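Worksheet for the structure shown next.
A single protein chain has been removed from this complex, and every other one stays in its place.
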Amino acid sequence: MEVPILKQGSFLIATVQAALSDVDLLQFRSALIQYVVRSRSQGVILDVTDLDVMDSFASRTIREIAQMIRLRGAETVIVGIQPEVAFAMVQLGLTMEGVATALDLDEGLEYLNQKSKAATSRESHEPGRG
Amino acid sequence: MQRKNDSGIEAISQNPVAEPITRSEPTTLLLRELVGHLRQHRTQLREDWVSRITEAQLLTAMTKEEIFAEATSVYDSYVEVLQTGTFEALQTYARNLSERIIPRGVETHEVVGIVLLLRDVLARSLFAKYQADFEKLNRILDAYEPAANRIANTVAVGFVQERERVIRQQQEAIRELSTPVLQVRERLLILPIIGVIDPQRARQLTEQLLRGIRTNRAKVVVIDITGVAAMDATVANHLVQTVEASRLLGASSIVTGLSPEIAQTLVNIGVDLGKMNTVGDLQGGIEQAERLLGYKVVQLAEAS
Partner (left out) sequence: MGDILVDEIRVLITSDQDIVAARQQGRALAVKLEFSPGDSTLIATAISELARNIVSYARRGEICIRPTQNSDRPGIVIVASDDGPGIRDIRQAMRDGFSTSGSLGLGLPGVRRLMDDFEIVSEQGKGTTVTVKKWKP
């Protein structure tokens, strides 16, 4: 499927469109992971601004995306959760625990930059670790 | 409400939102005759009605011209309902009328009163017209009364519902005003929670905070609960939800104003205080927020 993905430096910005069915969302996940692997990206911004509903399946799938990306050595940050959607999510108990979140693209990029700086400085302070 | 009679009129439900009246043939003819009479004598009957309204000292908040104008509309709607049997136009009119007159201070008993007066004025004119034919008068009243009562019901209920809607709106507005989300530094919001937190207010607080986070692009929110009247499981849950929802928008929360007693209550309820960033007082919370945001907090030297 066509997945809207932009490259931003060593990061990727992937946009989740509204009204994706479960099958669409799983295809999105699989396409995105392939892209991450191919591009050796260091981080992914998952933009859910267009999602007008985040239900249990969407929430679980997005968390799985973050886990899968982490397995490939990259960070994920979710941006663009709308206030009304956030409110509904916490009513359902969908807290996206363990997944980083930020307000918008700018914040998301700043987050990934900081994370990547921290990772680089850790490496430089620990010589000899591969 | 049910009328047992020979002309086969169906039971009329008390609920104005129910379906239109089903009519049998003779009823339809009777109503047609009735409507004709009401139209023919419109001017006179309307005048009778208005003078009875004034006599009863109703609608004192309105001028004579206004009363006359509304009386005309109500009269015509009344007759229209009798003719067509459908109440939608009347319901819409009742709502519009209510929207106009509620701000003027017109009360429920006045609205009910004037509609009942109209019913009486029209009934009297029917008595006058058919006094020679008792049997016919009975049949006409059998057709008229259920419809007239339902009209009164529709208008009254419409008025009351509109009034209650206005009151709820006002309460909502008051709640909005009394729960400010304050931006004190860039990217830093403070939400002071004061008083009693019912579920609706809690909802409103959270929604306002979330909108504030988006508008102000806040990265840290300080939620101060010093002024909360009572901490129980419900309030605690709202607090936890607010913190969680704020995080989904990329903002971290600091909860301030926890007394040791409240902290204990929260722990007893099962809130994991380890997951929540808490500071004793508001000032401390703001300083912590500033540190999180990377502001340097500098002590100014005392003036000598």
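Going in written order, the chains are labelled A and B, and every chain counts its residues from 1.
Basically, a residue touches a chain if its C-beta (ideal position, glycine included) is under 8 Å from a C-beta of that chain, and two chains touch if they have at least 3 such contacts.
Keep in mind that this is a model prediction, so the values were computed, not measured.
Asker: Consider the whole complex, including the chain that is not shown, and state which of B:R39, B:H109 or B:R168 touches that chain.
Answerer: B:R168
Asker: Which of A:K7, A:R40, A:R60 or A:K117 touches the chain that is not shown?
Answerer: Looking across A:K7, A:R40, A:R60 or A:K117, the contact with the absent chain belongs to A:R60.
Asker: Which listed residue (A:A31, A:M68 or A:A88) would be found touching the missing chain in the intact complex?
Answerer: Considering all chains, including the one not shown, the answer is A:A88.
Asker: Tell me which stretches of chain B touch the chain missing from the display.
Answerer: Residue positions of chain B that touch the missing chain: 17, 19-20, 86-88, 160-161, 164-165, 168, 172, 200, 207.
Asker: Kindly note down the residues of chain A that lie in touch with the hidden chain.
Answerer: On the side of chain A, residues 19-23, 52-57, 59-60, 63, 82-85, 87-88, 91-97 touch the unshown chain.
Note that in this section only the chains that are shown with their structure count from here on.
Asker: Compute the distance, rounded to whole Å, between the mean C-alpha positions of chain A and chain B.
Answerer: Taking the mean C-alpha position of each chain, the two centres sit 43 Å apart.
Asker: What does chain A use to touch chain B in their complex?
Answerer: 78-79, 81, 83-84, 86-87, 89-91, 95-96, 101-104, 107
Asker: Which stretch or stretches of chain B touch chain A in the complex?
Answerer: 206-207, 210-211, 213-214, 217, 219, 241, 244-251
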